[in-house]
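Note sheet for the following structure.
Apart from one protein chain that is not included, each protein chain of the complex appears where it belongs.
When the chains are written out, they are named A and B in that same order, and each has its own residue count from 1.
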Amino acid sequence: MATVIFSSELQKLTGEEQTSVKARIYKDIIAELITRYSSLEEENLMKMAIAIDGEIVHNPLLEVIDETSELHFLYRISGG
Amino acid sequence: MAKTHVSTSINGEATEFLCEPGDTLLDVLRNDLQMTGTKEGCGSGDCGACSVTFNGALVCSCLVLGVEAQGAEIGTIEGIGDNDKLHVIQEKFLEHAALQCGICTPGLIVSTKALLEKNPDPTETEARYYLAGNLCRCTGYDKIIRAVMDSAEVMRGGA
Partner (left out) sequence: MSEAREFKYIGQSTIRPDGYDKVTGRAAYGADLTLPGMIWGRILRSPHAHANILSIDTTKAEAHPDVLAVATYADFVELQSKSVAASEGAADVLDLARNCLADDKALYHGHAIAAIAARTERAAKDALSLIEVKYELLPPVMDVEDAMKDDAPVLHADMFTAGYEERPSKASNIAVRTEMKMGDIDAGFAEADVIIEREFRTPTAHQGYIEPHACTVRYDEDGQSMIWCSTQGHFDVRTSTAKVLGMDLGKLKVIASEIGGGFGGKTVVYLEPVALVLSKKSGRPVKMVMERDEVFIATGPTSAAKLRAKIGAKKDGTITACQGWMAYEAGAFKGSPMMPGVMTMFTPYECANVTVEGFDVVVNKSKSAAYRAPGAPQAEYAAEMVVNELAEALGMDPIDLRLKNAAKAGTQTIYGPKLKTVGLVECLEAAKNSPHYQSAIAEGNGRGIAAGFWFNIGGQSSVTVNMNPDGTGTIVEGSPDIGGSRASMQMMAAEVLGIAPSNLNPIIADTETLPYSASTGGSRTTFATGMAVIEASESVVAQVKQRAAAVWNVTAEQVDYADGVASNTAGDDKLTLAEVCKSAEQTGGQISGMANINARGAGPSFAVHICDVFVDQDTGKVDVIRYTAIQDAGKAIHPAYVEGQLQGGAVQGIGWALNEEYIFDENGVMENQGFLDYRIPLASDLPMIETIVVEVPNAFHPYGVRGVGETGIIPPLATVGWAVGKAIDRKVEELPCSPPRVLALIQNG
């Protein structure tokens, strides 16, 4: 089961520091999280970037996540 | 108000144009003569992107009126080098990677040529002060000065 670690901002909405997810595909993980935490909405997560074991990506909906992976949602950097 | 007819010489070619009294030489070059190599960065003589030579003197064309070009000899970037062969200053700018976005480059090349015609053997400090009127935001000037010093050496007959 992959581990999702919440930033201090997201902890305000989930009330937890981290959780395990059963789903393996990223889009299903999103669905699992918003079902589990009523204050968490899809758009909160979709507008963030995700770090999968430290590798930062935007919305890899079809990505198969390894069950040993750690996921971190983070603010999307755009740069200048 | 009727436009003024001006006869001038640009890069050695006889040229005529019509312009309003308030038009700058920069406006005329870019908009009336379609010579867009000379750039506008500020319109107030502070950045040097519009550098041209006027009767041999280096000027900001945004500070010269179009009507003042009557009977004068104007030198622009288009007159430096030709299709067969770049001027050594142009070559050195490329070789030293002395440009990133390139918007200041035409003005700098015109200014560098004017500098080296006046002072073929400038010190680094002299080059920096002569070119202080040409702003560059991309390069930090390091590679530009190297290109200028290298050009000077070649033009003097050095390596």
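Keep in mind that, in the parts below, a residue touches a chain if its C-beta (ideal position, glycine included) is under 8 Å from a C-beta of that chain, and two chains touch if they have at least 3 such contacts.
If you're wondering where the values come from, they're calculated on a predicted model, not measured in any experiment.
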Tell me which residue among B:Gly12, B:Gly102 or B:Pro120 touches the hidden chain in the full complex.
-> B:Gly102
What residue numbers in subunit B mark contact with the hidden partner chain?
-> 20, 22, 30-31, 34-44, 46-47, 49, 76-78, 80-81, 86, 90, 93-97, 99-106, 109, 125, 127-129, 131-132, 134-146
Kindly note down the residues of subunit A that lie in touch with the hidden chain.
-> 5, 7-9, 12, 43, 51, 53-58, 60, 70, 72-75, 77-80
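Operating definition for what follows: only the chains that are shown with their structure count from here on.
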When centres are defined as mean Cα positions, the distance from subunit A to subunit B in whole Å is 55
